[in-house]
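And then chain A:
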Amino acid sequence: MFTNILIWFVVIPVIMMIGLGLCRNSGMKAIRAVMVVGSTALLALAIWLCVQFLQLRAAGVDDEMLFTGSWLWYAPLNIHLAVGVDGISVLMLMLSAIIVFAGTFASWKITPLPKNFFLWFCLLSTGVFGFFISIDMFTMFMFYEVALIPMYLLIGVWGTGRKEYSAMKLTLMLMGGSAFLMLGLLGIYWHSAPEGGQCTWNILEISHNASIDASWQYMLFCFTFVGFGVLGAMFPFHTWSPDGHACAPTAVSMLHAGVLMKLGGYGCFRIAIFLLPQAANELAWIFIILTGISIVYGAFSACVQTDLKYINAYSSVSHCGMVLFAILMLNTTAMTGAILQMLSHGLMTALFFALIGMIYGRTHTRDIRQMGGLMKIMPYLGVCYMIAGFASLGLPGLSGFVAEMTIFFGSFQNADLFHRVFVICATASIVITAVYILRVVGKLLLGPVQDKHHLELTDATWWERFSTVTLIVCIAGIGCFPNWINETIQHSFVPIINAIQAAV
Partner candidate 1 sequence: MDLSMLWYLVPSVVMLACGVYGFVTRKNLIAILISLELILNSADLNFVVFNRYLFPDMMEGMVFTLFSIAIAAAETAVAIAIIINVYRAVGATDINIVNKMKH
Partner candidate 2 sequence: MDYSQFGAMIPELIVLGIFLVVFFADLIAGDKSRKCFLTPLTTVLFALGTVAIWVIPASGETVFGGMYVNDSATNAIKAILNIGVFIVFLQSAKWVESDEVAIRKGEFYELLLVTLFGMYLMVSARHFLLFIIGLESASLPLAAMVAFNKNHYESHEAAVKYIMTAVFSSAILLVGLSFVYAFSGGSLYFQDLAVTIQTGSMSGLLIVALAFVIAGLGFKLSLVPFHLWTADVYQGAPTAITSYLSVISKGSAAFAFFIIFTQCFGSVYSDAWEWMLYAVIIATITVGNLFAIRQKNMKRFMAFSSISQAGYIMLGAMAADTLGLASMIFYIFVYIVSNLGAFAVISTIENQTGRLSMDDYNGLHKTNPWLSFAMTLAMFSLAGIPPFAGFFSKILIFTSVTGTGSMALYMLVLIALINTIISLYYYLLVVKAIWISPEAPKVESFRSDCGSRIALWICVAGIVFFGLVPYIYQYCVSSVEASAGFLSMFGV
């Protein structure tokens, strides 16, 4: 079991948790050591996995999933701990590793209870990694929920503002989503095999069996898509996001917006669309409308917010809406765009939240009306914020542009008027994005200094620089050289597109 590389993505965080458990509560050095070693190991593992994966693909291995392993867990219900990755999961694992790594540095001086903070943080990352390596719906769902619940404590204990309300709201709404999801998964399980066959949770087997009849697909598709859609901040189930993000501590916002929201998109893709292709063809229009609204609605909402985190949260609604929107276009290009958007949004939102946390840690306010001219005072953070902003508004050379363009060009392949109208609405969001990003940049960084006390503030510390540089390098890396990602994931769409076309 432990010879499978993927298992280590879950094992390492667990080891980290054990290690943290052995630290004393006040032993900040030991805690940091555990976290740094652990997150570096994860990052190294992710990179290594990526290299291995590409080598295997280059060598002509064209299985749907690589590094597969399957160990029987609950025999009576045919539940396995089944793991395997395709290009998409590899990239998602990479993203998670990067953000965990950056998040560790971003919460270098977390107080109070650093040990508990990192314990829950590790549990959260266990869930995230576990979700991406699983190809068994049961374990996938389990890891999904593992990733959700630490949020409550992380926001509740270490958050700011109306943290109790927000934490509760976030947890309950996401759990509400997972309630629908659970039902969908159960339905899929019980219809996963033809009459008399052994039911299975394994995604690949289910898709091969393709035995779910249409009427069930419709219901299950709605359940699963809504279930994952809640986490993907789909309108109108997105309101946990602004409050939750606003109150969460830095690293948690990073991980949550950066990775956790991607679970939604990934799940929609891997389960709702892949396993229920017929319903996806028939019912996509409903969700295209909803996600289309998300995109524009989130962007417009962001225009008038005054809290930095709210702006970003609404922008996430818009950008994550784009992910789901693209997935629903049901063609390779748009889906590639969705994956790129997940990566891109993950990185840049993480960067945003990291920076907001750093700025907030200095100015003790997130209200843009009370700040101004910070570029002069903390040029490093200011420049990073601008880069994040440019990535968000889709500047070529940074990741957001590549993702959005791929989405638009992919979506435009659907030639009917309905799709066209929504695609054009979605493209309009790039203008609105520019409006709110520049508004923030203008108020926050440029112009005269608003508060004289801010003049005494200092620029970023080394760990903050480390954290942000990691993210910026990745953002620029994707933005400048996007094609290798394309090549990594192009295999992954073959089965899904085949399934969709077979279902037409």
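Picked so that all candidates are chains of the complex that A comes from, given by their letters.
Here is the rule we use: a residue touches a chain if its C-beta (ideal position, glycine included) is under 8 Å from a C-beta of that chain, and two chains touch if they have at least 3 such contacts; residues count from 1.
Keep in mind it's a predicted model, so treat the numbers as computed, not measured.
J.: Between 1 or 2, which touches chain A here in the complex?
T.: Here chain A touches candidate 2.
J.: Sort out for me which residues of chain A touch candidate 2 in the complex.
T.: Residues of chain A touching candidate 2: 73-77, 79, 138, 141-143, 145-146, 149, 152-153, 156-157, 163-164, 167-168, 171-172, 175-176, 179-180, 182-183, 186-187, 189-190.
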